[in-house]
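The structure under discussion appears below in the form of structure tokens.
As you look at this complex, bear in mind that one protein chain is not there, while each of the others sits in place.
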Amino acid sequence: MSDTKKSFLIINRKAPYGSSAARDALDVALTISVFEQPLSLLFMDDAVLQLLPAHNAAAIGQKNLSANLSMLEMYDIDQLYVCQRALEQRGIRPDDIELNIILLDQSGIAALIKKQDQVLSF
Amino acid sequence: MIFSIVVTGAPYSSQASASALQFSRSVLKLGHTIHRVFFYADGVHSGSALAAPPQDEANIPSEWTALACEHDLDLVVCIAAAVRRGVLDENEARRYEKSGHNLSPDFTLSGLGQLVEAGILSDRVVTFGA
Amino acid sequence: MDNLTVNGVIIPVDNEGYLRNLDDWAPAVAEQLAQQEGIQLSDAHWEILAVLRQFYQQFEMSPAMRPLIKAITAELGADKGKSIYLMSLFPGSPAKLASKIAGLPKPTNCL
Partner (left out) sequence: MTLHLINKTPSESSALRDSLSAVSNGDALLLIENGVYAAMPAYAELFTRLPGSVQCYLLEDDAIARGLKDLNQDFRAIGYDGFVELSCRYGKVVSWF
């Protein structure tokens, strides 16, 4: 869609459902992918809670974010980075997550941010 | 330098829109360009033409309008976020069979592609979040 | 747009011809939705609609063009996973048009 390429990073930091942040970030990610720009997603802080499996959001009248997230690979969005410390703090093991994720420590996160052209936060 | 600005907080609920407004004024004053201001999530309420704050408070939506008129700014409100929250232009009101519309004429409803395009074409994207 | 009448039952559609209640969708309804768009559904159309409905069921979102093609390639083979093929079945904006006939939600004009 555009000859210019910019690398985008979306930083997710919010838990799902309680606010629109997770869904807002997902919609932006899908759009960036439609524009065929290099894209990475980073899950920090409470956003790692988005990655827990087996949501059943119909119970609260919302759409199922884990179903939506499993769609990312259909959009060829495969750079999913996760803050290791955020997982540990919440007692989540990487094996609990059904998506293909890349764990990052603090310096890994700094390096990821450093190499981006644009960073959008949610 | 080419800037784009993203606002995700609603005026009067958060400071985001007011900060973005001040920042935008400085960007323009210093001779830079604003490619687009994109209102997303609760930020869409900045586009309401019906906001009526008390006279001794800032009217943030109309301040955006004034700035846009003066500098020919592209103020884009995310259509999906806006329609959900009841911020509609005439066209969407017709599309969803609603009795009224409230988007200020100086704002445009458009898709998230406008945000991504702004990111591609701008040197800096600055987000004012809530 | 006029409401549909399918087997004597009135199926309400909005002013753009989208189903007002997604639960109303049935194959006979799809036939009429397609007719409104000037399309006579063939087996070739039906297998695309099936992929689309399955996509929506699995991911709870309607696909953009590229992921739709990816899903069709996976289900129906690479010959059919091509935008030119989809254009021939659902002219103009295939993802949008097929979604409408498949009874998926009205798109938000998000791009």
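Each chain gets a letter, A, B and C, in the order it is written, and its residues are counted from 1.
Just so it is clear, a residue touches a chain if its C-beta (ideal position, glycine included) is under 8 Å from a C-beta of that chain, and two chains touch if they have at least 3 such contacts.
It should be emphasised that the depicted structure is a prediction, and the values quoted were computed from it without experimental measurement.
In the entire assembly, the chain absent from the figure touches the shown chains A, B. Taking the whole complex into account, subunit B touches the unshown chain at residues 1, 3, 15-16, 19, 22-23, 25-27, 29-30, 32, 124-130. Take subunit A: the residues that touch the chain left off the picture are 11, 13, 44-46, 85, 106, 109-111, 113-114, 116-119, 121.
As a convention for this text, only the chains that are shown with their structure count from here on.
Comparing the chain pairs B-C and A-B, the larger number of C-beta pairs in contact belongs to A-B.
Centroids of subunit A and subunit C (each the mean of its C-alpha atoms) stand 29 Å apart. Centre-to-centre spacing of subunit B and subunit C amounts to 34 Å, using the average Cα coordinate of each chain. In whole angstrom, the spacing between the mean C-alpha positions of subunit A and subunit B is 25. With touch defined as above, residues shared between interfaces to two or more other chains in subunit B number as follows: 80, 111-113. Residues of subunit A found to touch two or more other chains are 27, 31, 34.
Listed in rising order, the residues of subunit C touching subunit B in the complex are 14-16, 108-111.
Of all residues in subunit C, those touching subunit A in their complex are 55, 58-61, 63-67, 70-71, 110-111. Those residues of subunit A lying in contact with subunit C across their complex are 27, 30-31, 33-34, 63-64, 67-68, 70-71, 74-76.
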